[in-house]
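Heads up, one of the protein chains got dropped from this complex, but the rest are sitting where they should.
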Amino acid sequence: MTQRINRRQFNKALAAAGAVSAFHPLGIVRAQSARLKVGVLLPRSGVQAGIGQDCHRVVQITGGILGDLGLPGLEIMNGDTESNVDVARSRAERLISEGAQLLVGAFDSGQTTAIAQVAEQRGIPLVINIAAAPPITEQGYKFVFRNFATAPMILGDAFANQLEVFAATGVAPKTAVFMHVNDTFGVAMQKGFTGVMSKFTMPYKVVDTIAYDPAARDLSVEVAKAKATGAEALVLVSRLNDAMLLTRELVKQRWSPKAILSMGPGWYEDQYLKTLGKLGDGPISFVPWYDPNKKLAKRLEAAHAKAYPDINLNTNHIYTFEALLVAADAFKRAGSADPKALADAIRATDIKDNVSTGPGIQFNAKGQNDKLKNSAIQNRDGKLVVVAPKSASNARPELPMKPYDKR
Amino acid sequence: MIARLLEGVPRRGLAMLAALLALLLVFPQFASGYLLAIGFLILYFAFVGQAWNIMMGFAGQLSLGHSLYVGLGAYAAAALYVHFGLSPWVGLGASIGVCALAGAVIGFLAFRFGVSGVYFAILTIAFAEFARIGFDHFAWVRGSSGLFLPVANYIENDLWNLRGSPRMFYYLMLGLAAGAFVLCHALLRSRVGYYWLAIRESPEAAQALGINLFRYKMFAVVLSAAMTSLAGVVFAFYYNNLFPEQIFHISRSIELILGPIIGGIGTLVGPLVGALLLTGLAEGLGELLLALGVDVPGVKQVFYGVCLLLVVMFLPDGVWPPLARALGLNRKG
Partner (left out) sequence: MPAEIYLNVAASGLLTGLVYGLMALGLSVIFGVVRVVNFAHGEMMTVAMYLTLVLFGALQLDPLILLVPIAAVLFALGYLLQFGVINPFINRPEHSQFMLLVAIGLILVNLQLIVFGPDAKGIRTAYSFDSFQLGALIVDAAKVYAAGAALVVAAALFAFFRFTLLGKAIRACADNYAGARVVGLNVKHLYALTFGLGAACVGAAGAMLMAVIDVTPTLGPAYTLLAFVIVITGGLGSMPGALLGGLLIGLTEALGGVLFTPSAKSMFAFGLLVLVLLFRPQGILGRKAA
């Protein structure tokens, strides 16, 4: 504690109040003059409500942690995009009219693009927490920053991590069938798949590609097709509901691939683990994740576990937290809430003590953090362990997957 | 010609319209970014509601798949811009063409095969869904990964390429909405308008009088589709990204018909009143809940649904007819 009070005069009051806030149940700094007004836009109702509400969970506990780090307080202004691009845009405008000095959001690529335009037009910085469509940071925006991997980045790390896993377990499938959900993320991943894969010498050949409707109620046809290929591994990009449906079909149609390699959400989520129990063990997900060995990650994990004991820390929480971290850090360095100063400060961000895997948070000229690394996590005994890359792992991978009928 | 358009319109009504137009013209001067965005949305829904109204209110065909035309129009102009750099003012020719064709096909299939009422509505839904899934697999427009328009700048207003400030888009939309209003008024006054009225009131009698049902119903459908396509073009260039899943979705079709139904089907002012009321209601409810400190997602939509329910139950002809009577304008529309 004494170390922090010896900081620059400028931050003394902030740090002291920050320490107080760490014990405050809501973690929101109150007795403070210089707080940054941050508008957080998430889809908390509508089709994407599940993810938006999940992201929102971490917003509640961020204040305390940031205060602990001696970072300035954030006044959070919540906006519900209602999973709709019209609402996203008008909400963004509304928050800015109410004084938001920085925006964070918004998960969906379409809604995020609409918000990005508003941000750019009004000259208010936007820090994107989650949205993988590459074009967003290719538009030449000056006020838009993304601390999240693009689809090509996720793919590249997925293949690299897969090679590591195959080497560590001694199991390398020779054939694979690729299934993907036919939505923005799924198609982006599918498009980059062959191109990125050619840069690695993967042991398997993809024998078939099967795309399915995101609103599918029944995936028996898709699984039947996949099973018919006789492939040894199932590589996929799916969502939570599909992951559960697919697993059930795999069990019912009596097909246990040697490995299930997922490059997207679903297979590691709480709902999946809870619903499937023993049948949920085994799949390895290659996704943006946190480094369990990092100090701040451990701290976030602890705070998260305390506030939400039944919920695992996941991608939604990590990257939403980091977006707010970037905001607070930039505010501190800029010394003011002037949007141009904030944007410049964000561009100069260099946070090494962060939560997500990789060397830290920095932004290139286009506003993208291209140094992010993605991890591999495996479902084990109803919990999640990080199995790759080795430097950011806390367990060894296990392959082949135990057949479903033997569980 | 102007005199003919103005003949018979109550003085009061004209004065009110003029006042409204003046208000809308100066609105951006004192509106915040947020209010301007809302203003754009209201005009957008007023325009697209007016276009839909032509098919429903004037020709009596319930279309529940109007998002088809918004989407086709949007994609046509956007794809031409992205691939060939064609200005949307040129691209909209393609949009109108494609949508008119789509409308013609749907109209032809429906009228020749005698599909009407609920069945026609379901047919339109089927076509919109067909487009949604089809475009998801359409590589030239990037399928479900979305079509992104390159964004240049927001400082200057480039009207030719529709790149510019929200204010520019607001005035563009105002022009479209006002134009649609005048066009519909002129049409209602013309021979076509009276034929439509006859067809709506009693198709058999109209046919007996020698009115070619097929031709005039087709005209309504094609016109409605073509007008809606323009809304799609503006949408594409305003938001700069298109996803089939979102633009062809049935919720969008429902969204754009709420205005005219609540406002008053078949009336001229109905779509505008409806759009104003609905957008105002949605935002107002949001503000109210915020003021009360309620931050539960979904509550706003429940209240919105209840309001819709009440209006539908107690004001079956929409809000405009009783409002018009109250304002002393005893002409419908």
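As written, the chains take the letters A and B, and residue 1 is the first residue of each chain.
To be clear about the criterion, a residue touches a chain if its C-beta (ideal position, glycine included) is under 8 Å from a C-beta of that chain, and two chains touch if they have at least 3 such contacts.
Remember, predicted model here, so these are calculated numbers, not experimental data.
Peer 1: Could you tell me which shown chains are touched by the chain that is not displayed?
Peer 2: A, B
Peer 1: Which listed residue, B:213, B:299 or B:323, touches the chain dropped from view?
Peer 2: B:299
Peer 1: In the complete assembly, which of B:84, B:113 or B:194 touches the absent chain?
Peer 2: B:113
Peer 1: Can you tell me which of A:49, A:69, A:351 or A:385 touches the chain that was removed from the display?
Peer 2: Considering all chains, including the one not shown, the answer is A:49.
Peer 1: Can you list where chain A touches the absent chain?
Peer 2: Considering the whole complex, chain A reaches the absent chain at 45-47, 49-50, 52-53, 182, 210-213, 215-218, 220-222, 224-225, 227-228, 240-241, 244-245, 248, 251-254, 271, 275, 279, 404.
Peer 1: Could you pull out which residues of chain B are in touch with the chain that's been left out?
Peer 2: 56, 62, 64, 109, 113-115, 117-119, 121-123, 125-127, 129-130, 133-134, 136-137, 250-251, 254, 257-258, 261-262, 265, 296-299, 301-302, 304-306, 308-309, 312-313, 316
One rule holds in what follows: only the chains that are shown with their structure count from here on.
Peer 1: Averaged over CA atoms, how far is the centre of chain A from the centre of chain B? Could you give it in whole Å?
Peer 2: 38
Peer 1: Which of the residues in chain A end up touching chain B in this complex?
Peer 2: By the definition above, chain A touches chain B via 44-45, 49, 52-53, 78, 80, 82, 85-86, 89-90, 93-94, 96-97, 109-110, 113-114, 117-118, 120-122, 133, 135-136, 139-141, 182-184, 186-188, 191, 213-214.
Peer 1: Can you list the residues on chain B that touch chain A in the complex?
Peer 2: 32-38, 41, 133, 136-137, 143-146, 148, 150-152, 154, 165-166, 239-241, 243, 245-246, 283, 295, 297-298, 300-301
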